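For this depiction, one protein chain was excluded, whereas all remaining protein chains were kept in their positions.
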Amino acid sequence: MRADGRQNDQLRPMKITPHYIKHAEGSVLIEVGETKVICTATVEERVPPFMKGQGKGWVTAEYSMLPRATQVRNQREAARGKLGGRTMEIQRLIGRALRSVVNLEALGERSVTLDCDVIQADGGTRTTSITGAFVAMALAMEKLVANGKLSKLPITDYLASVSVGIVNGKPLLDLMYTEDSQAHVDMNVVMTGTGKFVEVQGTGEEAPFSREELNTLLALAEGGINTMVEEQKKALGRVSGLIGAGARA
Amino acid sequence: MRADGRQNDQLRPMKITPHYIKHAEGSVLIEVGETKVICTATVEERVPPFMKGQGKGWVTAEYSMLPRATQVRNQREAARGKLGGRTMEIQRLIGRALRSVVNLEALGERSVTLDCDVIQADGGTRTTSITGAFVAMALAMEKLVANGKLSKLPITDYLASVSVGIVNGKPLLDLMYTEDSQAHVDMNVVMTGTGKFVEVQGTGEEAPFSREELNTLLALAEGGINTMVEEQKKALGRVSGLIGAGARA
Amino acid sequence: MRADGRQNDQLRPMKITPHYIKHAEGSVLIEVGETKVICTATVEERVPPFMKGQGKGWVTAEYSMLPRATQVRNQREAARGKLGGRTMEIQRLIGRALRSVVNLEALGERSVTLDCDVIQADGGTRTTSITGAFVAMALAMEKLVANGKLSKLPITDYLASVSVGIVNGKPLLDLMYTEDSQAHVDMNVVMTGTGKFVEVQGTGEEAPFSREELNTLLALAEGGINTMVEEQKKALGRVSGLIGAGARA
Amino acid sequence: MRADGRQNDQLRPMKITPHYIKHAEGSVLIEVGETKVICTATVEERVPPFMKGQGKGWVTAEYSMLPRATQVRNQREAARGKLGGRTMEIQRLIGRALRSVVNLEALGERSVTLDCDVIQADGGTRTTSITGAFVAMALAMEKLVANGKLSKLPITDYLASVSVGIVNGKPLLDLMYTEDSQAHVDMNVVMTGTGKFVEVQGTGEEAPFSREELNTLLALAEGGINTMVEEQKKALGRVSGLIGAGARA
Amino acid sequence: MRADGRQNDQLRPMKITPHYIKHAEGSVLIEVGETKVICTATVEERVPPFMKGQGKGWVTAEYSMLPRATQVRNQREAARGKLGGRTMEIQRLIGRALRSVVNLEALGERSVTLDCDVIQADGGTRTTSITGAFVAMALAMEKLVANGKLSKLPITDYLASVSVGIVNGKPLLDLMYTEDSQAHVDMNVVMTGTGKFVEVQGTGEEAPFSREELNTLLALAEGGINTMVEEQKKALGRVSGLIGAGARA
Partner (left out) sequence: MRADGRQNDQLRPMKITPHYIKHAEGSVLIEVGETKVICTATVEERVPPFMKGQGKGWVTAEYSMLPRATQVRNQREAARGKLGGRTMEIQRLIGRALRSVVNLEALGERSVTLDCDVIQADGGTRTTSITGAFVAMALAMEKLVANGKLSKLPITDYLASVSVGIVNGKPLLDLMYTEDSQAHVDMNVVMTGTGKFVEVQGTGEEAPFSREELNTLLALAEGGINTMVEEQKKALGRVSGLIGAGARA
């Protein structure tokens, strides 16, 4: 049995608090076990230079951890004067994942920035960020509909993410920090509400893995993500009915 | 009457949630009206190079705002690659203020870093950071006593901080953002529990001020800080009885 | 008696050499005891982006020390690749102080940059910079009047600054370096020629201070600043008669 | 048929020139179609700070492109003053992949740095870098054996990498630039000589993908990597017989 | 006799491979002994801000070494976050030298960037870069003529460069690394095909030198540069006949 008593295919308790930050167009506090992330969505009526004049919108993300989100204090990246490679990799992943379910043409020439700030970390911060950012983004885009700036929500499907891995030879769903640090194989999976993969990132630095192991892990992830999407629907309330309305023709 | 119905000499509602972040040696979420700051205290068994070999400890602070703590999103300092002048000024102030009530000799060759991260801003973020960081620091130092590393708390007095200012000709206590942005005179005051000044920073960029106005503002601040210290005592519970034990001989 | 034989309420000898740098629109070498600062004022017919289109001007400042202005050589900030917190704090203070006596509407959409470069330091470099920069600014603005670009000097009042502090229990005016490094309370005061405060920055990191001590220090500063304004008038010569002409209606 | 006449499951022509740079302990020029990368391996008798005193070695990588490796000139990262997110992500991937087949205990407290510099780019620069860096690393480590510093090659298996993707609905092996830029699904696969996965990174930003599509792509990659390992063996000559000798017990 | 058997006034074997990088408008691999540099020329239909609206073009250069071009690995400047002084000095030299033989008015409002990337270093990397960059530039500008964008090549003369120095009291042409590191006097000379000096940079940090020594070194350089220009003509083939056509009136 796992340290916190979970089954191998069981998610940690998950809680999404919407409208957590009053200034943001959309925001949540998402808690997955002891991992806690504030996700805010900012809508701006402009796009970055490389997107100008294409009649399309843009969705991007930034990710950070408070210095004491972790057991040992981390120096701030602002103090070091640059973003680390891990941070850049994660924020590129979050942005790419969210764009996969947004109809950028329908969004119009505006941008949505998702800020994912980890206030307490216990494994799975990047996957939790994606799951939370999706809800913050949907809340923010719903305001564009409510304000009459958009006729329907430009979101084509649900999107959530979870980590899976092989620890002591056993495939596990939703690794917490103590599990993650012992995993021989570690995989982050991002899926849509209709069960397609958006990102599969598996790494076997400690021990290469077989096709069978890969398939077992993907099945575990699929189960977890289905549960997560149910939680997203609860947090979104009436907004949940609008998801998918803007599917690409 | 003020926009939120307060008297001119009245603080906003204030709430301190101790032990907010599980990994930190000390931590609080402090809320003063709509301003919310996470303060964590990290204890490390080493001092910065310039303090080595003096048999004394060190207390320092860092300050940051989440990008969407404010009405308009601010670019991250980590993304810009450097800390802004305002940030540096504030974190220097917080560190200096806290050191004024710590007996660094009694602390021994260890350092305490206070991280103050504003998750929602509505005026008074630097003063709220000081008030919250004091509690986080006391909680962290109490652990050193509980672990037998220190024989008594090396804190000589309580410490809290509030802003005051002159808005439309009226001296006000504890400015919220809409008041702060209209103030002609703006002052941040840091005081000890026994009523002495640690920092007085008054600025009249919009309108120079007289000695009388200065004295009126200081009196307002003194009242507010006394109330804040009562809230700190409640949050500290039994630890509150230990403050002052380590007063400098 | 003080190390240099001064009374506790006595300024060091002060000398202002106007027109010290030939290329600048306004410039001085200001010497206060052994502290020497070159202040230049640069007028440019544009304002920073955040001020555009408001029909107002801008006044800003930069501060630096030559590496060997101090007893021990300091590494250049250009070599370190960033400005330190102390530098940023000081240049924000200088800019804010000078703006308090400028009618920015009357200045029109142009900017004045005050560069304060300390070539030799012996305490009070920030206050000396303010006192010198005021004169450089007035000289530069007078050229705008002489050239017909402005009808009158957009300066509402004189402005000077001095440090005060408590050293070995005694309140002293105009601390030199050896005094400053032993001060328990340290305060920088910026005042107008008509005796109002623009900035009061007192810090008691070593020993908190009472309201009475604060008032004693402010009285000392007031005396010193009156003397300094007389020196500014001498340096400005006929320009001195124009100060205050542009007072805000 | 593909633009260059290849079958969908066919690699581009591949050429590995060993000992390309005379100063490096190991080096190759690897050409895969029009993509050309210089890979050098540098052996140093020290490890980074975080690895000290563990009796283990370290393998790391850096990746860069010459400004005109691409159709449009890219600004140098040295001129911009920081590494981009894509570069960091790639060099982290290369290092992680190579470490997966190195017995770090057997390597001892020394480090091997793989520099992968793309001199001409036509798709697949990260996968080509991994395939080439493996050979450069093996050549460099063989010198440690030849010099008597190691008793056997601390490499547990072969390692190579290729890209696969879905373009116009067709799964393709080894995408060149024109294919890569149109791919809806894009995947980079790193495998060992014995057919296990070390990294699987699939992304469907343009179109999410199914489990079946994933499996088809992995099968294509497996075929390509087998061919690549044969080319690595030819380039390594007699050194090829030593690979696997250092397998972890 | 010299370590590689050369006469004191003899160049190392030199080889220029034109069209080395397919994407660039002009490119060469230049090898002078064991020193190897990839030079690419990029033509862009715009000029830097300081040149706008003058009806003239611009030629500039960047220089870099791969980390393992040298015997000991050098940290990348991109990783350090800034260009070193040596790099800046060299790229300023290359740009200035090339501009001396370009008729910028005839080039029109476009810019040519020469990227010189040293892949293997054995002395003389800056002079080899100039000699190679000249050929890459001529090839790129010839394309502008071939495309009808220019009526004739805007190059006024040939240009090549070589190092000379005094080693163990003997004046030598074209120093390789082992010679360069022992030289008491070290000089880089850039000359035109018609025998005029463009740059003379002599330094006697180890031993000041006389006018006679200077003249001897310049004569050596002149001989070497004449030979180099012949190699440039061979590499340019039919383009060589166009050089000088654009001489300034």
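Letters are used for the chains, namely A, B, C, D and E, taken in the order the chains are written, and counting of residues starts over at 1 for each.
Just so we're on the same page, a contact is a pair of C-beta atoms (placed from the backbone, for glycine too) under 8 Å apart; a residue touches a chain by one contact, two chains touch by 3 or more.
In this text, all values refer to a predicted model and were calculated from it rather than measured experimentally.
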Omitted chain - touching chains that are shown: C, E
Hidden-chain contact residue, picked from the options E:G108, E:G204, E:G223 or E:G244: E:G204
For subunit E, the residues touching the chain missing from this view: 82-86, 88-89, 91-92, 96-97, 99-100, 157, 191-192, 196-206, 208-211, 214-215, 218
For subunit C, the residues touching the chain missing from this view: 21-24, 27, 34, 38, 40, 42, 44, 62, 64, 66-71, 73, 76-83, 87, 113, 115, 117, 119-121
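We adopt the following convention: only the chains that are shown with their structure count from here on.
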Minimum number of chain-to-chain touching steps separating subunit C from subunit D: 3
Cα superposition of subunit B on its sequence copy subunit C - rotation in ° rounded to nearest 5: 180
Interface copy of D-E among A-D, A-B or B-C, judged by whether over half of the contact pairs recur: A-B
Distance from the mean Cα position of subunit C to that of subunit A, given in whole angstrom: 51
Numbers and ranges of subunit E residues touching at least 2 other chains: 81-82
